[in-house]
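Here's the structure, in C-alpha cells; my notes come after.
Only a single protein chain was left out; the remaining protein chains are all shown in position.
Right, subunit A next:
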Amino acid sequence: MTRHRARGRLPVVLALPAFIGLAFLLVPLAGLLVRAPWGSLAGQLFNAEVGQALRLSLICASLATVLCLLLGIPLAWLLARSGLPGRGFLRALVTVPLVLPPVVGGVALLLVLGRRGLIGQHLDAWFGISLPFTTAGVVVAEAFVAMPFLVISVEGALRAADPRFEEAAATLGASRWLTFRRVTLPSVLPGVVAGGVLCWARALGEFGATITFAGNFPGETTTMPLAVYLALETDPDAAIVLSIVLLLVSVGVLAGLRDRWISGPT
C-alpha cells in the first residue's frame, strides 16, 4: 500500500506557527552559542571541576534511568494490563511529579527520606543510611522527577500493543511472567527505549529536586546543572561554557541513540 502526501503549498495557518515555534525553541540555544567565550572554551573544558561534574551527571542520570526502568516498567504494566480498580486515578497520581515544581519534590523527599523524615528516620536509626547530601540521594531525586516520563511512555505502548499475542501465548501454556518477558516486553521495546531516553534526558538536566534533597558538594552531589547555577552567580561566561558542554553531550547521546534505536522504519 502506498500513501501519497498531500501536494500543494504549505498552509500558512500551519507553517507560520510552526516556524515561530521552531525559532522559539532554537533562538535561545543560538543565543548561548553567540555569547559563548570561544577563546577560553578549551581551558574551561579541561578544568578538573567540569570533568568531575560532567562525570557525576552522566553516572547519576544513568543510574536513575536504571532505577526507573526496574520500577517503572512493572508500574506501567500494572496501569495498562492488571485490571486494578482505580487505575485512572493511579495514573493521574503517577504524573504528579511532572507538574510539581521540582523544588517542592525535593522538599517532599526530605520530609519522607530525610534524616528526620517519616521513613528516613528509621533508615538512619536501624541501618545508618542517610540519603541527603549523598550521590545516592542525587539518583533518588532524579528518579523521582524522571520516572513519570518512562511510565507514561511504556504504558502508552502497552495500551497500543495487540493483546491477542499475549492471549495466544497464554493458551499455549505460558505463565504470565514468561508471557511478559517473551511476548509483551519485546513488542513494546520501542516505547521502553523512547521512555528511557526521555527519562535519562530529564534526569541529566534535573536541578531543583537535586539541590533541595541532595544538596551541593563537589564530587558527591554537584551535577552539571548545579555547577551551572552556581557559576552564574560569579562568572556567567563559565556558566555558558558548562551549559554548552551539557548541551553537546546530551544532544550527542540522544542523536546516537536515535540512529541506533529509536528511528523506526521510515
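Everything below uses one rule, namely that a residue touches a chain if its C-beta (ideal position, glycine included) is under 8 Å from a C-beta of that chain, and two chains touch if they have at least 3 such contacts; residues count from 1.
Everything below uses one rule, namely that contacts and distances are computed from a predicted model.
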**OP:** Tell me the UniProt name of the left-out chain, picking from "Carbohydrate ABC transporter membrane protein 1 (CUT1 family)", "Na+/H+ antiporter subunit C", "Molybdate-binding protein ModA" or "Cysteine-rich domain-containing protein".
**Re:** "Molybdate-binding protein ModA"
Original post:
Among A:50, A:64, A:94 or A:110, which residue is in touch with the absent chain?
Top reply: A:110
Subject >> From A:80, A:154 or A:211, residue that would touch the chain that is not displayed >> reply: A:211
Original post:
Which is it among A:72, A:105, A:132 or A:148 that touches the chain not included here?
Top reply: A:132
Subject >> Residues belonging to subunit A that touch the chain removed from view >> reply: 27-28, 30-31, 34-35, 107, 110-111, 114-116, 132-133, 211-212, 214-218, 221, 226, 229-231, 233-234
